[in-house]
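Let me begin by handing over the structure; questions about it come next.
Excluded from the complex is one protein chain; the other protein chains are retained at their positions.
Just so it is clear, A, B and C label the chains in written order, and each chain counts residues from 1 on its own.
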Amino acid sequence: RLGVRRADDMHLTLEFGGGLELLFGSQKKHEVEVTSPDDLKEVTMESLLSWIKDNLIKERPEMFVKESSVRPGVLVLINDSDWELCGRLETVLEENDEVIFISTLHGG
Amino acid sequence: RLGVRRADDMHLTLEFGGGLELLFGSQKKHEVEVTSPDDLKEVTMESLLSWIKDNLIKERPEMFVKESSVRPGVLVLINDSDWELCGRLETVLEENDEVIFISTLHGG
Amino acid sequence: IAGLSHSLTAAQIQRYSRQLLLPSFGVKAQENLCKGSVLIVGAGGLGSPVALYLAACGVGCIGIMDPDRVELHNLHRQVIHNEASVGETKVSSASRTCLAINSSVKVVEYPFGLDARNALDIMAQYDVVVDASDNVATRYLVSDACVVANKPLVSGAALGMEGQLTVYNYLKGPCYRCLFPTPSPQAACQRCSDAGVLGVVPGIVGTFQALEVIKVLTKVGEPLSARMLILDALSSRIHTVKLRGKNTQCVACGELPQITHITLPNFDYEKFAASPMSDGTPPREQV
Partner (left out) sequence: IAGLSHSLTAAQIQRYSRQLLLPSFGVKAQENLCKGSVLIVGAGGLGSPVALYLAACGVGCIGIMDPDRVELHNLHRQVIHNEASVGETKVSSASRTCLAINSSVKVVEYPFGLDARNALDIMAQYDVVVDASDNVATRYLVSDACVVANKPLVSGAALGMEGQLTVYNYLKGPCYRCLFPTPSPQAACQRCSDAGVLGVVPGIVGTFQALEVIKVLTKVGEPLSARMLILDALSSRIHTVKLRGKNTQCVACGELPQITHITLPNFDYEKFAASPMSDGTPPREQV
């Protein structure tokens, strides 16, 4: 587990694929404890992205994030469902949610 | 959903594969409400099997159950995990658990 | 089966007997296959198993499109070719293998690449299109052309130890641009010639693509429309995820499409994708 668990921390399982894992030390799966920003009780996808940028990413952040969202070509899945279906950046995450970031592949 | 939901009923998702679905009207997936037997609060795999035998099976029960368990050649998975790992017949089921019964295939 | 009124010959009944036995398949489904047609864009790692299995199961007309010739380093994954076909065009090598397995199907060879000018005319002749290509520019072209020509698109991709598969532009599902309105940055557009690929990975994805084509042609089962299959061969982890539906604002398949049969032929896909359609680009690390 990454990070000491504080009272209102949220445990999430993050996965990076399609090459994105190269930005995270070539590790695909990460069990993390995410603190909800300042007084907000909720962790949204937007706060998760900035948490990842500040705590997890090892190199070339521009290959993962662009402005406040993910860079083009990255598919985001929350519990195996496209985040487009649950409100993209506004999606409110829950304890033990699984979030997958996967870059679309072009090879064949 | 099958069956009227009573207070202490438990909703389960059952799946039959590898040919077993032929005993259940060729329907693979069944969303069911299972009542825990008499005063017991719990639904175990054993009580689920007898519930299935009494309420769901359409033909040739001997091709599904044998004595109080499943007949040889049937693999039982609770939330994608072999029931051998969680106590076979004694396993206590929880709300919204997914139980898969799949007959081993021999063809090739 | 022979007694029923159907169009299968005795030889077809014998050849496809094991499929005809299937309760969920049967004569009507086989007839749909034998009358069906599929265009396979790419005769490489993905296209090999797609063409092999579609010829074997009896798809009436198979179009195969690829500008390249067979090379030795293709053979670890492009199992429709062999040592004797090195130097030959991929489409003629693939066609020979398909006809050797099933001489009753028709194979049409397109020894050149799909481009904005020829896409719509060629696609119009087929029921289903398979994207087995290897570059971003072609993937946008194939998707746009399928939307304009109103054809379902079975799209697969494979690189390294990973694979992805979905059916675009079918039922109420999204198209490629619905998912990716803007292309990935260049550094994320890798080829097998850059990042490498394990042979069986396009093998698994391509065989699965053949399954999706069969289901679209026969209307049997639920194809991967608005769902994506994700394969990680290293951990043998493979699962399907739920995708968004059509984007009403999509420039291709939305309510006010900018990509039409008039504008598509003049669209510069290589410029849009900032990468060429043909192989031979300098290696870049996939991110």
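To be clear about the criterion, a residue touches a chain if its C-beta (ideal position, glycine included) is under 8 Å from a C-beta of that chain, and two chains touch if they have at least 3 such contacts.
In this text the structure is predicted, and so the values were computed from the model without any measurement.
Every shown chain that the unseen chain touches in the whole complex is listed here: B, C.
Screening C:F25, C:Y126 or C:Y140 for touch with the missing chain picks out C:F25. Within the full complex, the residue among C:L153, C:A195, C:C253 or C:M277 touching the omitted chain is C:A195. When you scan C:E222, C:E255 or C:D268 for touch with the missing chain, the hit is C:E222. The omitted chain makes contact with just one of the residues C:D127, C:D144 or C:E212: C:E212.
Screening C:L8, C:L52 or C:L243 for touch with the missing chain picks out C:L52.
In the full complex, chain B touches the hidden chain at residues 17-20, 22-23, 28, 60, 63, 71-75, 77, 80-82, 84-85, 100, 102-108. For chain C, the residues touching the absent chain in the complete assembly are 11, 14-25, 49, 52-53, 56-58, 72-73, 75-77, 79, 81-84, 97, 100-103, 160-161, 192-201, 203-204, 207-208, 210-212, 214-215, 220-224, 227, 229, 233-240.
Rule of thumb we're sticking to: only the chains that are shown with their structure count from here on.
Computed from the mean C-alpha positions, the centre of chain B lies at a distance of 39 Å from the centre of chain C. Chain A and chain C have Cα centroids separated by 31 Å.
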